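A single protein chain has been removed from this complex, and every other one stays in its place.
The block that comes next holds chain A.
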Amino acid sequence: MLLKLASSCVAGLLCHIKATMPYLGGEETVRELRRALSNPNVQSDPLRYRNTILKVIRTMSQGVDVSGLFSEMVKACATVDVVQKKLVYVFLCSYATLNPELSLLVINSLRKDCQDPNPMVRSLALRNMTNLRLPSLVEYVEQPLTAGLRDRAACVRRVAVLGWAKLHNLQPSSEIDAAVVNELYSLLRDPDPVVMVNCLRALEEILKEEGGVAINKPITHHLLNRLKECDIWGQCEVLRVLQRYRPQSEDELFDILSLLDSFLVSPHPPVMAATLSLFLSVSSSLPAVSLAALERVSGPLLAACGSGSREMRFAAVCHIQLLLRSVPGLLGVHYKRFFCGYAEPAYIKERKMQVLVELVNDENVAMILDELKGYCTDVNTDTAQAAISAIGRIGRSYSDRCLQILTGLLGLKQDHITSAVVQTMRDLVWVCPQCSDTVCLALEGCEETLQDIQGRQALLWLLGVYGERISSAPYTLEVLIDGVRSEASLGIKMELLTATMRLFLCRPAETQDMLGRLLHYCIEETTDMCMRDQALLYYRLLHCGIEETRKVLQGRRSDPSLGVLIGRPAKPVSQWARCFNTLEPLSQGAVEAESASRGSPEHMTYNPKPNADLSDTLSCSHIQEIHSGSDNAMRCSDSSTDGLASSITAPLSLSLSPAVSPEDFEHLWLQRQALHTERGAEKIEVVDCAWIEECVRCPAVLHCSPQSLQAAMQLVNIQTLAFTPQHTLPWRVYLYTHTQRSHSTDAPNTTLILGELLCTGEANQKAGVKKGTADSEAGAEGKEDQLVRKEMVATADRLNEDGQEEEEGIKVTLNQQPRDDDALRQFLTVLTTVLNTLSSEKD
C-alpha cells in the first residue's frame, strides 16, 4: 500500500515534470488545495467550495497527482449540489484504486443516493459505484445493481445493465450468477432501445468464454425488428453482434438482407460499414450477393470519401482499397473523386494515389497521369515519391507515357525526385524489360544529383545489368570506386562490387583496372566480413574462367512471370471481409512503404512478406529461389537447386511451335496413356518416350483464374489447352510444350511434352514432401542463406495456418517424346516455379 503510494507519487512527479506547470510545483499545489478544501469558510459557501473542487479536477487532468486529497474529497461528496457531486465522482473514480479503505466511506453515501427520488441522481450514483473498480466493494454494489435492473427509469436500467459487466470483469474468475444472466436476457425486450443494446454488450462481456451472447433465430429477429428504434451507435452494435448469426434457409437470408437494405445505403458511414460487414459474413457462401452489396455500397462510401472530416475520408479511402481487391473495375468512372486536394494531408494523398493506380484504364490513363505528374513536384517529399512510384506502377501497363514523364522529372535535377525516379525505373525494368532502352538513355548523368542510399543502389544495379548500353557506366563506377574508402553504406559498397563485376563481363577493357583496385580494397583493406567474402568469391570465380563467371553473374534481367500479373485478378471477398470495418486497413500503410526501400529487385528474396498486397514481391521471391544464384554463387555447385545448375550445363528452351491442336493432343495423350498402363509403372523405353508422375506442392494454384494461369504459362512458352473452372474439384489442366536443347549433342534436339495437372482435393502425403525439400535446401546453402530460408519456411508455415486447403498438392503427369530425362527434369522445374509463383500470388 505504502509502496504503491510512493510509486504513484514518483509517477505523479514525473507526470508533473512533463506537464510543465507554469506557476506552482505539484506538491505545493496539493498543499494549497488541501488547505482550501478543509477551510470551514470555503465549505460553508457552496460556490467557493465548488470552485475549489473544480481546481482540484483541473490540476488532476493536467497530469498532476492529487490523490493525497482523497479524504477531503470524500467529505465533499455529501452534498445536494449535483454538479459538485459529479465533479467529486470524477475525482473518486480516478483515485479509488489507490485508496481502497477510504473508498468504503463513499459507498454509504452512494448507496443512499441510489434511493433518491430523482432518477438522474440514482443513475449517477449507480454508475460511479461501479466505476470505482474495487473488488472489495463488490458485495455492497450487488444489491443496488439488482434493484437498478428493475428501476422505473430507463436511464437507471441502462447503467445497471452495464454495471453487471463491470462487476464481472472486476472478478473474472467468479461464478456467473445464472439469475442475472437470465434477467439480462429478458431485458433484451426492454422498451428502451439503449437498455436493449446495453444488454447485448453486457452479455457479450459476461459470456465471453462461451462465445458471447447466444444469437438464435428469435433473438435475431427481435433485434432486427427493433433496429430502427436504435440510434446509429446502437445500430452498429446490434449489426456487429448479428454477424455471428447464420440464417437457416436461403429464404430467411434474403428476408434479412432486404430488411437491411436501407441500412446499407445509410448516410452514416458507421452504420453503412457495419451493415456491409454483416452482409459479407452472412452471405459468405453466395459470392454474387456479396458483389451486389459491394456495388450498392460504393455510393455511400464514395460520399464518405468527400466527407468534411478528413479522418473520415481517410477511413473511407482505405476501405475502398479493400473493395477494389475484389471488384477492380468498380469505381473506374469515379476516378476523379480520388484526385488529391492540395491541402489534404500526405497520408490521404498517398492512399488516393494507390487507388488511382488501381483504377487506370484506357479511357482515363491520360487524365490520371496528368494529375499524378502534378504531385511529383509536391513540397512534401513523401508525397512526391509516392506519386513517382505510382507512375511507375502504371508504367507496367502504359510504359511509353510513363517513361516520358519519368524522364522529364530527371531534368529537375533534385535529389529526392531523381532518387525516386531511378528506383521506380529499376522496378519498372525488372518487370517490363522492353523499357530498358529508354531507361538506359535517361540514366546518363543522373548520378550527380543522387544523394541517398536507395537511389544510388538502384542506379548501381541498373549500371551493372545494363552497363553495355550506358556509355558512361564505367566512368560513373570509377568515380565511386575512387571514393569507396569514404563510403559509409555497406549496401552501396556491395552493390558497387556486383555492378563492377557485371560491367567487367560486358566491357572488360574499360573496367579491368578499376575492378582490380576494388577487389584489392575489398579483400585487403576492408574489415567487413560480408564484403570480403563476397569479393573473395568473385575473385575465385574469375579464376574459374570468364564463361563460368558469366553464367553466375549474368542472371535474370527481368522477372518473366510478372508481366501478366499487372491487371491484378479479382480476389474473393472472403479474403478481406474479416478485416472490413476494423482498424487493420487503416494501419497497413507501413508495409507498402517498406517495399520502396530495398536494394535491387533481386534482393527481394531476403525480405519475403506474407502480404497479399504485394503480389509481385512474392512472386519475385519464388523466381529468385532459382535465379538468386547470380548473387551468391555457392549455389551453382549445388544440384538440388537444379534450375540454375542444369541451365548452366545445357540451357533449355521451350517453344510452342509446331502447335498441337486439341484433337491431336487428345489423341496422343490417350494413346500414350494406354501404352503406359499396359506396361505398368516402368518407363517405356521401347517407343522412346517417358511417362512420369510427380507431386508438386502449390497451395492455391487452383484458385487462379484460367486467364492468369494461361498467361503465366505462355510467358514461359507452355501452352495450356483445357481447364476445369477454378474452385472445382477435381481440378485439371492440360498443357504441352516443345523443349529444345542447343548445347547437347548426344540427346535429340527437340522433344514434345504433354502434361496434365490434377488436383483431387484430398490432402495427401504432401506435408512430408514439403518439409523434405525445405530441409535439403537449407542444408545445402551458406549460413546466412539458411536463416533466410528458415524464415521462408516459417512464412510458408504461417500461411498454412491461416489458409485452408494448403496441404493439397497438384499431381503432375508428364509425357515426353522422344525421351530426354534431363530436359524433362528441367521442364518440371520451370513448371513448378510458375505454379509456385501463381499460388504465392494468390496467397
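The working rule: a contact is a pair of C-beta atoms (placed from the backbone, for glycine too) under 8 Å apart; a residue touches a chain by one contact, two chains touch by 3 or more; residues count from 1.
In this text, contacts and distances are computed from a predicted model.
Peer 1: Looking at UniProt, which of "alanine transaminase", "DNA-directed RNA polymerase III subunit RPC5", "Ribosome biogenesis regulatory protein" or "MHD domain-containing protein" names the chain that isn't shown?
Peer 2: Going by its UniProt entry, the chain not pictured is "MHD domain-containing protein".
Peer 1: If the hidden chain were put back, which of A:45, A:311, A:693 or A:821 would touch it?
Peer 2: In the full complex, the listed residue that touches the missing chain is A:311.
Peer 1: For the full complex, which residue in A:108, A:377 or A:434 touches the chain that was left out?
Peer 2: Answer from the full complex: A:377 touches the omitted chain.
Peer 1: Check the options A:146, A:284, A:361 or A:414 and report the residue that touches the missing chain.
Peer 2: Reading the full complex, the residue touching the unseen chain is A:414.
Peer 1: Considering the complete complex, identify which of A:116, A:584, A:693 or A:821 is in touch with the unshown chain.
Peer 2: Candidates A:116, A:584, A:693 or A:821; residue touching the omitted chain: A:584.
Peer 1: Which of A:122, A:158, A:325 or A:676 sits in contact with the chain that's absent?
Peer 2: Result: among the candidates, A:158 touches the missing chain.
Peer 1: Quick one: which of A:78, A:147, A:286 or A:303 touches the chain that's been left out?
Peer 2: Candidates A:78, A:147, A:286 or A:303; residue touching the omitted chain: A:303.
Peer 1: Which parts of chain A face the unshown chain closely enough to count as touching?
Peer 2: 11, 15, 18-20, 54, 57-58, 61-63, 82-83, 86-87, 89-90, 94, 97, 120, 127, 133, 155, 158-159, 162, 165-166, 194, 198, 201, 231-233, 236-237, 240, 267-270, 272-274, 299, 303-304, 306-309, 311-312, 314-316, 318, 336-337, 339-347, 367, 370-371, 374, 377, 379-380, 382, 408-409, 411-414, 581-587, 589
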